[in-house]
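The other protein chains are all here in position, but one chain of the complex has been omitted.
Labels run A, B and C following the written order; every chain starts at residue 1.
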Amino acid sequence: MPHEVKDKFKDECGVFGVFLKEPEQENDAARAAFYGLYALQHRGQESAGIAVSDGHKISLHKGMGLVTEVIKPETIKNLKGNIAIAHVRYSTTGESGIVNAQPMVFHYLQGMLGLAHNGNLTNTADLRKQLATYGSVFQTTTDTELVANLLARYSQDTLEDGLNKCLIDLKGAFALIIITEDKMIGIRDQMGIRPLCLGDYEGNYVLASETAALDTIGAKFIRDIKPGEIVIIDQEGLRSSQVVKSPRCAHCVFEYIYFARPDSTLDGINVYQARRELGKQLARESDIDVDLVIPVPDSGTAAALGYAEEAGLPFQDGLMKNRYVGRTFIQPTQKMRELSVRLKLNAVNKIVAGKRLVMVDDSIVRGTTSKQIVQMLREAGAKEVHMAVSSPPTSYPCYYGIDTSRREELIASKMEVEEIRQFIGADSLYYLSREGMFQALGGNSEKYCDACFSGLYPVGTES
Amino acid sequence: MPHEVKDKFKDECGVFGVFLKEPEQENDAARAAFYGLYALQHRGQESAGIAVSDGHKISLHKGMGLVTEVIKPETIKNLKGNIAIAHVRYSTTGESGIVNAQPMVFHYLQGMLGLAHNGNLTNTADLRKQLATYGSVFQTTTDTELVANLLARYSQDTLEDGLNKCLIDLKGAFALIIITEDKMIGIRDQMGIRPLCLGDYEGNYVLASETAALDTIGAKFIRDIKPGEIVIIDQEGLRSSQVVKSPRCAHCVFEYIYFARPDSTLDGINVYQARRELGKQLARESDIDVDLVIPVPDSGTAAALGYAEEAGLPFQDGLMKNRYVGRTFIQPTQKMRELSVRLKLNAVNKIVAGKRLVMVDDSIVRGTTSKQIVQMLREAGAKEVHMAVSSPPTSYPCYYGIDTSRREELIASKMEVEEIRQFIGADSLYYLSREGMFQALGGNSEKYCDACFSGLYPVGTES
Amino acid sequence: MPHEVKDKFKDECGVFGVFLKEPEQENDAARAAFYGLYALQHRGQESAGIAVSDGHKISLHKGMGLVTEVIKPETIKNLKGNIAIAHVRYSTTGESGIVNAQPMVFHYLQGMLGLAHNGNLTNTADLRKQLATYGSVFQTTTDTELVANLLARYSQDTLEDGLNKCLIDLKGAFALIIITEDKMIGIRDQMGIRPLCLGDYEGNYVLASETAALDTIGAKFIRDIKPGEIVIIDQEGLRSSQVVKSPRCAHCVFEYIYFARPDSTLDGINVYQARRELGKQLARESDIDVDLVIPVPDSGTAAALGYAEEAGLPFQDGLMKNRYVGRTFIQPTQKMRELSVRLKLNAVNKIVAGKRLVMVDDSIVRGTTSKQIVQMLREAGAKEVHMAVSSPPTSYPCYYGIDTSRREELIASKMEVEEIRQFIGADSLYYLSREGMFQALGGNSEKYCDACFSGLYPVGTES
Partner (left out) sequence: MPHEVKDKFKDECGVFGVFLKEPEQENDAARAAFYGLYALQHRGQESAGIAVSDGHKISLHKGMGLVTEVIKPETIKNLKGNIAIAHVRYSTTGESGIVNAQPMVFHYLQGMLGLAHNGNLTNTADLRKQLATYGSVFQTTTDTELVANLLARYSQDTLEDGLNKCLIDLKGAFALIIITEDKMIGIRDQMGIRPLCLGDYEGNYVLASETAALDTIGAKFIRDIKPGEIVIIDQEGLRSSQVVKSPRCAHCVFEYIYFARPDSTLDGINVYQARRELGKQLARESDIDVDLVIPVPDSGTAAALGYAEEAGLPFQDGLMKNRYVGRTFIQPTQKMRELSVRLKLNAVNKIVAGKRLVMVDDSIVRGTTSKQIVQMLREAGAKEVHMAVSSPPTSYPCYYGIDTSRREELIASKMEVEEIRQFIGADSLYYLSREGMFQALGGNSEKYCDACFSGLYPVGTES
């Protein structure tokens, strides 16, 4: 997609699971999984899939594309059973393909396993080598297949022993939902880097990456899965174990800044309100004299509203988004320079002409889009264009399940703020401070992983 | 699409045209047409097409689906020539199909014709019968084929004479772009019901339904095509004729209220600012005592911002939109009642809980969606939910190119405001008055067609 | 399809029609049309379509591809009515596309018309110009649209008058099946160049290009439609008119030699037996001393069997066909020279090694395939390779609905037999004589059009 405005970090996956106590009826579990997945589409647009157990075997359907492209009425009809997991995956480059799509289903000594995984392990090379030495073969390059092999090897006795042993071996970030023929299991890494929450769906348990998925199916939020916790759900109910002690939390701070849906509440903090607070704090830290605050839609909207409120400035939608943007491979003509951003955004001349304004966005990755927007605003007649960013400079890559660009592509890894300002052509440029960010998020810097800003990686960095 | 929140009027088409003076090079005309069309995608999602003339013949490509689904790099490569028109069409029900997609291309005595049409004629039955009596056959049920037949019949001498005669015969609403081997022609009905504007694309002329399409390709706005005007563009430049005298303007008021992109400026009025003004006027007319203003995204956002500003109330995004909504035919389970709206929208509990709020939307068509949203806000803890609508009640169907539902489906055609309030379950309900609407749009009620509100049809009502 | 062995003339269309007297039930008419079409697939692989009338309106479905690719169960379900026509079209090059696919359906003064056409008119330019002068527009370049326009113009009073007038105007080759809301009409050009026959399907009439289509649905052959005859079938039964007097028959001789299915009987002569007789006559005319007769499958099989029988020689399948040949665009590697023919045919070494043999085919078009086969047989060990062709040299293009290559591509238009022999590398080469051909077909040379051999065109040559 040469012309997409993709100057953003990308989340890599969303997971959902549901365990219905009643016997299967009208594919209820698959249907609920579909709707839950639909609500998590923003977490991955490459592939989608659902696996369902009917107590005896696990059926699977997955494919490349959006949830609504992959899951059709006949798909649902074929997914019989009362326990379902579902997965969306981020659109990385071509080589990946269907072989790496999830959920994955395996036969092992005790029966069948279905896995859906969000995150990234940091000790895969070691684990892979160790398993291969014992004779394992791998058909994919995913962490998920590795977890399944590990689990099979450790579950010669009981699955629960196997899960506990696995959790000791797995390093990195993961929110996992696993099903067997008759159980659903949720696991979160010992620092809780990736989110996972538990809900009540008319007396049944559901698991999801974000609370917005609970809301979509009308389920009530119960609680977040704790760092290092394993919950096992079956006809007896839910039991929890915590074989590894969590040294500290390290919730991904970028979920609040950009990834998660604004209507989700993760580990106790509502995303929309977090963004407003980040915007307010940004206003307090910035020293810009302007007439107008405009957001870069949609990522900067909440922060811009907070900024405007705190700064006592008018807020207007000076940039409009084309709501029907799809993938295109048509090359622009010579005449259409700097076109790509215009396919997504357009400046509203009547709003910005003659104005001194500050545009607010959540982050700057490579800087090219910001540069194009600044230029577009100037062409539309803006007298001054300032930029305020509701997070610190993103200088370090993520190893925990986020597709940051490579380090050399991160503009903040090679330029000072003043250089970035010159590059994007703004009259001034303010980033939120780390301290300000944590303050807006409740004040406790120890709760979060902010390695992409600080380079302080909580659990190793193997990719 | 059983579960789409489609409780909105639908525009029926968007048109775009470009005439490049230089000889064809790297499919510049087709490329520009593609990008222009892309910017007009909101005006129609059923089909898309581009027709290009190379001076000798007209090549055509069209198909069912979104612009990016229909137009591929190889499509562009095959569309050789320097004059292009493009068309998007609204997704009506199944029977339509590719046969009615546009543009349409015809061979006639003088050569070839390509037509792209937005609007609806009101005297088609008469024209059709008259043409058939002379031996015409029709392969579609479109107005466009009818216009082509009429034009062919009238153009035994010159095309310009034929165009003038045509314009005398055609009743109703239309914005037409026509190409021959070496000309591009723009025509607007004599009351200017549907929009059409002219731009300068590096010294070349472009025509488009909305200025946002000009912005997308980097063209400069020149002026709107006048009601009843014909512009003919060829290597000599542009010449205009006005064979029918326009009795008065009747610009579609709903383009400002809902259809057009906020970043477009139609007949001198910016759409976003119009919506803000409608919101401000609505605040002046409403008598609601609340803590918070929230929009129904995205249709109510601009009006809600205007409302909040005028009322001096805080504005927050209390309803969040799922940005990845696609068509789905999966039926919800019994447990998921009232689900459909949740697929698109979700209330942010932390924002609305405990609040007295007013939600602002642009219109209410059948009322079912508004009812679901009110209920969702109450479930999220809102103490009071009021609703304010930035236009008058929509009681009458449109015959000029808009898909309103049938009259009996329009809630305002069978209920008083108080009954509607009870139906949607709001604490109070305010509609903008007709007078207020015109005042917000500049004060001159004579400039607009507001038949969907008033039943005052400016040019007849045959469908 | 670079590597297809396409060294054959190609038929351009097949038509089928059915009129059921009982009211529509379970889509009987559409189903019968599907099966009839399926039996005529060899007459065209580019597109397929079915149009059905339910007494009030005509529904249409058509698409690019084979019959089984275009017609699906849901297609059939949507084609309601008791009168159906169907059409397959030959795969010509890319530019054609869906716009030229058939049947075509038109609205005209009296109602609706559906047309399916096999053949080629020779006065289209004149007719087109004449119609355009009166104001007709054309959306395709097909003869079919032209016939519809002519018919509409002539049918201001009754359709039957219109048909009669049409038949006076139309020059060239055509087998037409037309439906209105309540009638089915079959027409054959005045020399009967293209075939069309009538059958009895459990008391109902069917029309088809070949009797094999009747057999497939279990219908009984009644008779061939006569040259210049119009049959009109409705609830009253069948009535025939013959407004133009047929000067003489000119049945396409190539239908017997190659196009038609061997199990069809056209105008009284069974195709398989005709081919055997051609082979026998060829044996009588050839002077070749060999051990073995082998066919070029499948086109030469019947003639080779006749040849072997007449010559008292053993017959063996020395060349085997790959039954699963599909379109491929993969280019062969440098090592695979002369590969293309091997994808379709392979010599059976154990049969041909050490043998003096004659290979029999129905015709030679460009000669390149024959050359490759001769070489392949020699490489497989054949001691002598002779070739015998069961028709005369094809030196002239067809203007009556057959895709011969252009004249300069026909090897026999530029080389003498001895030169062709040298080109293909055979030890000897025999063509059947014109006299021999007519003798094998019953002796009456006046019954046939053999313009592709003789250049004697019975009705003009405009393309």
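What we mean here is this: a contact is a pair of C-beta atoms (placed from the backbone, for glycine too) under 8 Å apart; a residue touches a chain by one contact, two chains touch by 3 or more.
Since we're looking at a predicted model, the values are computed, not measured.
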| item | value |
| --- | --- |
| Chains shown that the absent chain touches, full complex | A, C |
| Chain not shown: contacting residue from C:C13, C:V296, C:I351 or C:A451 | C:I351 |
| Sole residue of C:S155, C:Q190, C:S209 or C:T301 that reaches the chain not shown, by the stated touch rule | C:T301 |
| Contacting the left-out chain in the complete assembly, out of C:G218, C:P247, C:G354 or C:G460 | C:G218 |
| Interface with the unshown chain - residue positions in subunit C | 26, 28, 31-32, 34-35, 38-39, 41-42, 45, 66-69, 71-73, 76, 201-202, 212, 215-218, 261-263, 265, 270, 272-273, 276, 298, 301-302, 305, 309, 314-317, 320, 322-324, 326-337, 339, 342-343, 346-351 |
| Sites on subunit A contacted by the missing partner chain, in the whole complex | 98, 104-109, 113, 129, 132-139, 141, 148-149, 152-153, 156 |
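Quick note on the criterion: only the chains that are shown with their structure count from here on.
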| item | value |
| --- | --- |
| Subunit B and subunit A - chains in contact with each | none |
| Cα-centroid distance, subunit A relative to subunit B, in whole angstrom | 35 |
| Between subunit B and subunit C, centroid-to-centroid distance (C-alpha), Å | 49 |
| Distance from subunit C to subunit A - Cα centre to Cα centre, in angstrom | 60 |
| Residues of subunit C touching at least two other chains | none |
